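Sharing a structure below in structure tokens format, with a few things to ask.
One protein chain omitted, others in place.
Residue numbering begins at 1 within each chain, and the chains themselves are lettered A, B and C in the order written.
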Amino acid sequence: MIRVGIVGGTGYTGVELLRMLVLHSGVEIGVVTSRSDAGNRVDALYPSLRGMCDVVFSMPEIESLAECEVVFFATPNGTAMLMAEELLKRNVKVIDLSADFRIKNHKEWSEWYGMDHACPELIGEAVYGLPEVNREAIKATNLLACPGCYPTAVQLGFLPLIENKLIDFSHLIADVKSGVSGAGRKAQVSALMSETGESFKAYAVAGHRHLPEITQGLEIVAKKTIGLTFVPHLTPMIRGIHATLYGQFSGDIDCVHTLFEQRYKNELFVDVLPKGEHPDTRNVRGSNKCQIAVHQPQGGNTLVILSVIDNLVKGAAGQAIQNMNIMYGLDEKLGLTTVALYP
Amino acid sequence: MIRVGIVGGTGYTGVELLRMLVLHSGVEIGVVTSRSDAGNRVDALYPSLRGMCDVVFSMPEIESLAECEVVFFATPNGTAMLMAEELLKRNVKVIDLSADFRIKNHKEWSEWYGMDHACPELIGEAVYGLPEVNREAIKATNLLACPGCYPTAVQLGFLPLIENKLIDFSHLIADVKSGVSGAGRKAQVSALMSETGESFKAYAVAGHRHLPEITQGLEIVAKKTIGLTFVPHLTPMIRGIHATLYGQFSGDIDCVHTLFEQRYKNELFVDVLPKGEHPDTRNVRGSNKCQIAVHQPQGGNTLVILSVIDNLVKGAAGQAIQNMNIMYGLDEKLGLTTVALYP
Amino acid sequence: MIRVGIVGGTGYTGVELLRMLVLHSGVEIGVVTSRSDAGNRVDALYPSLRGMCDVVFSMPEIESLAECEVVFFATPNGTAMLMAEELLKRNVKVIDLSADFRIKNHKEWSEWYGMDHACPELIGEAVYGLPEVNREAIKATNLLACPGCYPTAVQLGFLPLIENKLIDFSHLIADVKSGVSGAGRKAQVSALMSETGESFKAYAVAGHRHLPEITQGLEIVAKKTIGLTFVPHLTPMIRGIHATLYGQFSGDIDCVHTLFEQRYKNELFVDVLPKGEHPDTRNVRGSNKCQIAVHQPQGGNTLVILSVIDNLVKGAAGQAIQNMNIMYGLDEKLGLTTVALYP
Partner (left out) sequence: MIRVGIVGGTGYTGVELLRMLVLHSGVEIGVVTSRSDAGNRVDALYPSLRGMCDVVFSMPEIESLAECEVVFFATPNGTAMLMAEELLKRNVKVIDLSADFRIKNHKEWSEWYGMDHACPELIGEAVYGLPEVNREAIKATNLLACPGCYPTAVQLGFLPLIENKLIDFSHLIADVKSGVSGAGRKAQVSALMSETGESFKAYAVAGHRHLPEITQGLEIVAKKTIGLTFVPHLTPMIRGIHATLYGQFSGDIDCVHTLFEQRYKNELFVDVLPKGEHPDTRNVRGSNKCQIAVHQPQGGNTLVILSVIDNLVKGAAGQAIQNMNIMYGLDEKLGLTTVALYP
């Protein structure tokens, strides 16, 4: 049994890790930290875990975390970078669900995240945990940077096209819609039900932090500069991301569909839908799946890719566990074989 | 492996059975019937099941169903009673999620359900599948009548009080709120999102079909007539039932709380919350749990019991599987150890 | 034109006052205060008001407020009691939407609201603004205490029965469900969409601040002690309150229905539905109406009254404007003849 620690257990990605890890046959939950709830039982805050988890929240301390084999950071940006180095020194693997180790250029990171990076020298060691791209590197690393939710949905949708140079790299558009759990479990007026229910809006059109992450990921594959317009939106539901991706191409949709099927045929968690289908976020709710469809409206030169995930699962906690399974040589789907909650 | 059949696989209780049974280690799905979708793959209608279920919908026919060991009826009322006798003759166990075998008095059944009963002679054999009351009888039966969703939440909340004669039997009130999936997956204006979203209403105050079922269940335990006012409401969410139960008593809330804890301490799926807590339907969403709290506002003589379930799980498909596990002597929680989907 | 001021213009009752007052032909908006947004245009915070309102938020100061003829307090509890006396001295009418002047016994108020009352001597002057009970007194007062949302729905439902002594005063039950806008526009985890969406719960069963207000209102009419159990619930929608009220009686539902029709036949904003109907909160959404239906399930001795309002309109801002109209001798429905937003 792998002893795991979770730093930041009171946010949505923290409790989502717990939801899946308490049923994971290969791990035991050693430590769950929370500054605000230290001393309280985890299942007092989250009654959904009653009978499943006897752990008490503790303060985040290196000593207790170092007794774990792997530590997940489900923290706001800026926390993992303060503790990762010490944990790695003590042979603890680190899986960071925040953005601290995702961007290779630490100056770019600082510009987007508004703080200096505390350990830029570690960034190079970190592996970007998108298994569909980096599986071999993930196996070998001790420091994993788990992708953001938008970047996961967008990259999985564009990847086969970029890899095969099938679209114009200079005019990619990602129109992406997220449920409100992406805003996290923190007190803020803008995420109140009275503010977000029954309404729809775009936000951060001028520039969202996930833009450099997506661009970096696609450019590594493209081996050249790409031009991406990324517009995130908030949709009145709790879980789910729907990416609608547009690219210019001249080709045949059947070939594109076959290409997607080939690209992902061995991927457990990427599911290419039959031709003509439209993925629906509910069909991946609570599951680690990404469902994708490709369309060529009116047979024109614009390709439309639809890609859906659950932002808290394949977009966060589920992908983190998938990465852990890979890092430990476990069956990649261990603890992740749930069926989406429909309806 | 137990070979199971599902009659009526295109409704919400049908797909919910599939969601849980595809991961149940003791069964294989043999037959899933649907008149409207016969010939189509199950996962074409329900993309959430892609990769989990290779079954094709078939027409409901005794021959193919008789090759199963147990058949679940996830059908509208009036279907199971037409097929149960023949299946039982062929040594197939029947678990009926509809109301056909719940009411012992077939004339009363006919009045509430608006049709004659097709096999009243079988009603006596049927066991009412509330494991917390009838576990021993369930073990021995081949014909199981799975309780309704409202009756499950209400009975589990009132039971310890009725058994111990702690409340006035003549003035029970059950004010119960249900998510809209209780209305089923059928085309009807009244269940459109535009009709049910962002709104709340009571319905069927004059009399709801679940009233005689609840009354029967409580009277068997009370061994006398009870007076129950049952008001169902529709609340704008998909899953969940919240029963707020009122009874007159003169006593001490601490004793009542202890009584509930004692009554349910060995029940895997009934969870009595700590004193002062309020259950929330989200904490049982997708799980087979019933969470209960007891309150005595202002120390007065009205007892308030709060009881929540997921109407599609403990209120339907999950409880049906729990019953199947009991009927086959399996671990009662097999296939049911999920954690509620929060948030 | 009556010059009005609004203290606390950034909360939901404040903006709701603005929504209706900008179209009210008898008033002009003079001052809207907000400590947090002073200096900003009102329509910058609330783009729904663009083109309708040129006012800039200002700091709450007696001098500018005193230039208004009437000041609405749409503030948290404890603010109006600090400013009312000075405004009244300067011949400004005060309409308080908070709870400061609702409870006649200031010690009881202090116990429920957790603070000392700043001007207990004014409480006696205040008129409780339920027009259906106190219209004459409202005409004559300069200090109006606008009822709470729950108390409005519950009292309007029970009033005809209490007035006519048709139910057992000792065992009243009010099971009431509210949309989440009742929690206000303030940063708090418990009101996030991820916390309140797709879920239903009771809260404050041990005792809610609106209990003494309801009890006081009903006891004044009953002229004796009443026994009320009040259980508030949170339902996943933004606007609306649905009160399901229970009383013991021995009588005839037709007489009760006629009684309700008679009682409210001259009331513009209380609408008794035809026999057998169930009110739906959506049918009063955005309007100042209360819709009521009465039922006697199975002809038994429990009467069920269903009463719905929009918590922000008849339960707050609309009722406040109705009271203003009465205080100024205007047509009572001025500015309030909207039709509910359905669907």
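Rule of thumb we're sticking to: a contact is a pair of C-beta atoms (placed from the backbone, for glycine too) under 8 Å apart; a residue touches a chain by one contact, two chains touch by 3 or more.
Note that this is a predicted model, so its numbers are computed, not measured.
Chemist: Looking at the full complex, which residue from A:Cys290, A:Val304, A:Ala317 or A:Leu336 touches the chain that isn't shown here?
Modeler: Result: among the candidates, A:Val304 touches the missing chain.
Chemist: Just name the one of B:Ser25, B:Asn91 or B:Gln188 that touches the chain not displayed here.
Modeler: B:Gln188
Chemist: Tell me where the left-out chain touches chain A, residue by residue.
Modeler: Residues touching the hidden chain, for chain A, are 171, 173, 175, 177, 179, 194-195, 197-203, 205-207, 211, 227, 229-231, 233, 235-240, 242, 244, 246, 248, 276, 278-282, 285, 295, 297-298, 300-302, 304, 306, 308, 343.
Chemist: What does the interface between chain C and the hidden chain look like in terms of residue numbers?
Modeler: Touching the chain left out of view, chain C contributes residues 12, 15, 19-20, 22-23, 44, 46-52, 181, 185, 197-198, 238-239, 271, 273-274, 277, 279-280, 282-287, 291, 312, 337-343.
Chemist: Just the residue numbers, please: which parts of chain B touch the chain that's not shown?
Modeler: Answer for chain B: residues 12, 180-181, 183, 185-189, 191-198, 236-238 touch the chain left out.
Quick note on the criterion: only the chains that are shown with their structure count from here on.
Chemist: If chain A and chain B share one sequence, what is the angle of the rotation that overlays their CA atoms, in steps of 5 degrees?
Modeler: It works out to 180 degrees.
Chemist: Centroid of chain A to centroid of chain C, CA atoms only: how many Å?
Modeler: 45
Chemist: Round to the nearest whole Å and give the separation of the Cα centres of chain A and chain B.
Modeler: Each chain reduced to its C-alpha mean, chain A and chain B end up 36 Å apart.
Chemist: Find the geometric centre of each of chain B and chain C from their Cα atoms only, then give the gap between the two centres in Å, rounded to an integer.
Modeler: 39
Chemist: Could you list the positions in chain B whose residues touch two or more of the other chains?
Modeler: 197-198, 238-239, 279-280, 282, 285, 343
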